[in-house]
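Removed from the display is one protein chain of the complex; every other protein chain stays in position.
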């Protein structure tokens, strides 16, 4: 039966972490003012600024990730500018052209691992400015990079610094989409911290939805001239929640006792466990399993077998007709769910096609 | 002290109705798929279609009212069209130009009571099509009307029918913004029902945020060619909630046992009580108190007195320098709050200036 | 017969001034580079900067007035800002929502004479910034004012200075649409010169289309941070002419020997003559006849009589059912055309209805 399959479909298929639910219950009957001017939001903003070691930063909460990306791009770009992104970037492939609908081209560079290459940025910008008909092409204005990436990968502090240098060289805004930042910051491979992001990026988001909240992203802005008027932009783009306190209450909880990191570590531990089990059974991973998304390479028969036990997405079909399947863990994933994923499978059912070859 | 004042600031300054909170708690740990494809959302959609007597309608949930308005306008308008609205309409004054940012002009007509006049629509459209340079002006494409209006008023079934006729005459989409629909439908003055809206409007929203939910609006579409592809539009405009079930769970609760109507009636009762108290003390109301927003005319000294006891908004300053103050009730308003609003005021403190005159 | 009627329909119903035509012929076979990088354009830009006493200004040519207005608004406004305009402003009524299609609201203030009132700007801006929910409304970002106005009026140097003060007070860009600038600068009532515009406005256009050219507007930008990147904006909005030299050749001619002023003076003289004739015959003018557009008040029967002799537009119908008709003169208007407008009319045919009253 459908309900009995364990779900690794994504990290937004339950409600929220019990601590957040409790906080929402406890504050439910209180009267506050709207639109994020409440005390919970204020406290949450302060906790985030403290965690970022960035007392001067501006923090604003919005409801969802697409909204955050739209707002960041519109606020950061001039009308004739575009945003640089890896071809796999969420803004390029999975937001129904939201950035273009807001008037801006996504300038893509190819990427194998989901992370935009600082050298590719240099090349693209140099080519732009060397073109004698420079004004006939879109001016690069912003770098978009997601952490973790859409392929579950993370980039290093060195890469972050290189992106900053590229941004400085070409007068670009550096924006980091942290929809899954909890997982990225607590990865065993992580070299980037929240204060690093605050130091090197001009804007970034701290994702709530995929990190244990019901919904919500914190948009952190460190570049001064992007701070003013940001709330106009949020309101105009439909990102300002009337009951803004809901975001405040949740982010306060996430950042009060490092729950955000705890959730990230849990997600990663579960993903690691799952990856190990796949590897034990001889499966290859498409990208290194460093965060809460793991990408397993299946032959079609394998996929079918696992589909009987678990819910997950097919991500891509490779040229050799094997397919890449994505398994995502969340605050709600348990070791039992991982066991269930492999339950009752006979040893000879694993990796059926590979073995025969 | 600030906290001790009772709040009539708006209808979104608490969490949600206890029944909804309970339902969110009970379903919190369940795994479902995302983006509104879950069973709760499906059930909620069906309940709404049933309540509308509109089995063929399309129902989609979005996070907020500005989003709903953007999506409705972009989905319903051609690129060269504008949306007709009373000058007081929310899309014209309080959404930071969201409709224009989506490419469309708001074509305003003056209104005293917050409701667009069907005759004014006729005139504006006739003038447009009689202009020999017709293509030099924005083509009217949609009627926007809010129920209740931004001035707390409601319109009658006759007006709804007249709007439908105007829409038919001039090939306009008729869209009703029902952010406060619970209050409108249950007003003692109400002549419009949900099935009426489904019958006469092409699109309308059933507001959740201001009617007891944490957040969320149901967008109901009855016109066939607006149904297809609506979800693309919702996603593109940042209105599609990853944990879409949160909307499903809440609207299921609102429409399972007529809780939506119960909340509306409660809001209206409290508003009535409050209006009566003001009238008893000799205050005039700016618009008839038929819904959960009442607009009291104060001299500045009156406003000050009440500000000591209650939180409310100054809406406008009239030419005679009196000011119009808005008091809003919600599912959480209690009779005690109304009492507290007048508590300890001596008889001679009421309406201080008027009396002296 | 249609062709025999003299035309006062507008100032763009012939080709171009013979001097310009000659210059186009003489340069037709020469090879130049495109997009305004040619020597004619360079020379024209220099002549204009000289005429403006503004060596630091940036001058760019675009094909038409709507384009110029779009480009000015998009270049000068932030995404959350709107442009202030008199309700009669061209951008508000006769550009099919071009500004909104570019994402910006036109914030209108009522005007009787087609000129935005500096005090109304102050009030609107003050109201905006005093609103505690400031970010829920569109931020004023630019002043749009046309010279001459759409009602044929012009404003004084004092008003220009007052607009500059308002712009400074509220951090607004001041943009002057000079589609009919030749007429405005050479009006007998004129107190504003080109150098004044360059001194007090941040951007303005010097209209070609309605001042003797085949087409084309010169966009003059004096504010430094609006200069950079303007050509990107022009290209993106379809305003960059491949054979840009056509604009250069024409504007060079217009500004080489003060032909621009000569054309303006001719237009105004013809308009004056026409106005005098109407006044002689007892007609009232809706606005003072200070430029090349005059607005005559007709009863319907009058309009009919004149329609037999001349082509002109009905501009508006007044509450008393008289109508305002617009007569426009151009470089091509001759005294004979004015005579023909009244030719063969018996004295008792003039102003037929008024006399009977």
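Per-chain numbering from 1; labels A, B and C assigned in written order.
Everything below uses one rule, namely that contacts are C-beta pairs under 8 Å (C-beta built on N, C-alpha and C of every residue); 3 or more make two chains touch, one makes a residue touch a chain.
Quick caveat: nothing in here was measured; it's all calculated off a predicted structure.
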Item to check | Candidate in contact with the missing chain, chosen from C:246, C:263 or C:290 | outcome: C:246
Checklist entry - Among B:91, B:167, B:213 or B:233, which one is in touch with the chain left out? => result B:233
Checklist entry - Which of C:33, C:123 or C:171 touches the chain that is not shown? => result C:33
Item to check | Among C:236, C:268 or C:293, the residue in touch with the chain that has been omitted | outcome: C:236
Checklist entry - So which bits of chain C touch the chain we can't see? => result 6-7, 9-10, 12-16, 18, 21, 24-25, 27-34, 63-67, 70, 95-98, 101-102, 209-210, 214-215, 232, 235-243, 245-246, 311, 332
Item to check | chain B residues touching the omitted chain (full complex) | outcome: 35, 74-75, 78-80, 103, 133-136, 139, 229, 231-236, 240
Checklist outcome for this item: Listed in rising order, the chain A residues that touch the chain left out are 79-80, 82, 93-97, 100-101, 103-106, 133, 135-139
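Simple rule for what comes next: only the chains that are shown with their structure count from here on.
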Checklist outcome for this item: chain A and chain C have mean C-alpha positions lying a whole-number Å distance apart equal to 51
Checklist entry - Using mean CA coordinates as chain centres, what's the chain B-chain C distance in Å? => result 42
Checklist entry - Can you list the chain C residues in contact with two or more other chains? => result 79-80, 103, 133, 135-136, 139
